[in-house]
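Structure record follows, encoded as structure tokens.
Just one protein chain is left out here, and the rest sit where they should.
Every chain is named by a letter (A, B and C) in the order it is written, and numbering of its residues begins at 1.
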Amino acid sequence: MERRVNKMTDKKKRGSKHYHLKLPIDTANLEIIREFIARIAQNMGFTGEEINRIELAVDEASTNVIKHAYKTEDKNSNFIDIEVKTFPDRLEIYVIDRGKGFDPAKIKTPEMDAYFKKMRRGGLGLYLIKTLMDKVDYSIKPGVRNKVKMVKYIS
Amino acid sequence: MERRVNKMTDKKKRGSKHYHLKLPIDTANLEIIREFIARIAQNMGFTGEEINRIELAVDEASTNVIKHAYKTEDKNSNFIDIEVKTFPDRLEIYVIDRGKGFDPAKIKTPEMDAYFKKMRRGGLGLYLIKTLMDKVDYSIKPGVRNKVKMVKYIS
Amino acid sequence: MDKFDVFRRDVEEISILNIQGFLDAHTAPDFESELQKLLKEKRFNIIVNLDGLQYISSAGLGVFMGVIEDIRTNDGDLKICCAAPKVFKVFDLLGFPSLYEFYKGEDQAIQKFKSNEKS
Partner (left out) sequence: MDKFDVFRRDVEEISILNIQGFLDAHTAPDFESELQKLLKEKRFNIIVNLDGLQYISSAGLGVFMGVIEDIRTNDGDLKICCAAPKVFKVFDLLGFPSLYEFYKGEDQAIQKFKSNEKS
């Protein structure tokens, strides 16, 4: 506990810290993304359980970029960007693409009962992200910059 | 083996791939850097032994940036950049800073016997990098862009 | 050391898939294709043993969703066992325990299939 308190004071002094990871559009890179965010969260003092949640949310947002943002023929010339800002009280993660974008308001939260009745597959990612993180925001500019912002507070 | 051959053909078709990692100047981030490069090397099909060498070389170059590139008071406003390009036959890694730079020609390779006699500490990093990687190049522009380029070929 | 592996064992009418490692959008197709093989062989009594599974994302959950209708239409079932707490939590978060039977151990899942056969 003492250790964690020390780290926090340390961070406060230095203000927020910025991290950036840029990778080819490829599901093989999901593991790199998960390890990257897990390590940052660990260094901030998040618990194992919280780290699991953050890792999964970032995986889901990144999987969406890899699967949905670009046409297959455009994937090779594009990238996925993960920007991270750490603050004394919270972790902010931005998953960014320049792809076709989407309207988050039009994506329905799955009613799980009905979902199971129809036995659809897919459509769980955005719902999971919302459930796992403390705050989620979308900023969509198709072809320019589509951004999912996810925030987790240190409890 | 078959698996690895397949991966290679796959990569050739798609040409080189670019990766980028940008982090605060902090030894706490060395672990993130090692995991990042190890995972890329693993996905390329390097052996465990080769991955260990690549990881160590990148750690050494990154440690140098964290320790030597910036004055203490400038560390908070600066970053370490790791750029990676993967090719069908090789991995190219660039460790980049904008700090004070140095003259690699003036840094003597330690004669290990004499080194041990004097029992100095330090001075082993650049020597290790040269030993561990297949090719090493420096490009130094103090205050602008100092770059250590390291290459490892797939055997 | 592979990131994901599927091992199959057949116990009489039951097929057991032991999945290990990380099940995400990258590895989900491997799991999917093993399941599709079972369906082609008309083996509809399936246990997925998650003993060695360290991670699952919605891409992995989607594989379970994608086959269950086909399996049940053919009077079979897909039962899940041996999930680590970390992995079970993801299933649970999305309400999967209301659609799939989860068991602590593989034996219990096998017994459930066998007792149904007899009745």
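Assume a contact is a pair of C-beta atoms (placed from the backbone, for glycine too) under 8 Å apart; a residue touches a chain by one contact, two chains touch by 3 or more.
Keep in mind the model is a prediction, meaning the values are calculated, not measured.
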| item | value |
| --- | --- |
| Touched by the hidden chain, restricted to displayed chains | B |
| Sites on chain B contacted by the missing partner chain, in the whole complex | 27-28, 30-31, 34, 52, 56, 59-60, 63, 66-67, 112-113, 116, 119-122, 124-125, 127-128, 131-132 |
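To be clear about the criterion, only the chains that are shown with their structure count from here on.
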| item | value |
| --- | --- |
| Chain contact topology (line, ring, star, complete or other) | line |
| Whole-Å gap separating chain A and chain C, where each centre is the average of the chain's CA atoms | 27 |
| Whole-Å gap separating chain B and chain C, where each centre is the average of the chain's CA atoms | 42 |
| Sequence positions of chain B contacting 2 or more other chains | none |
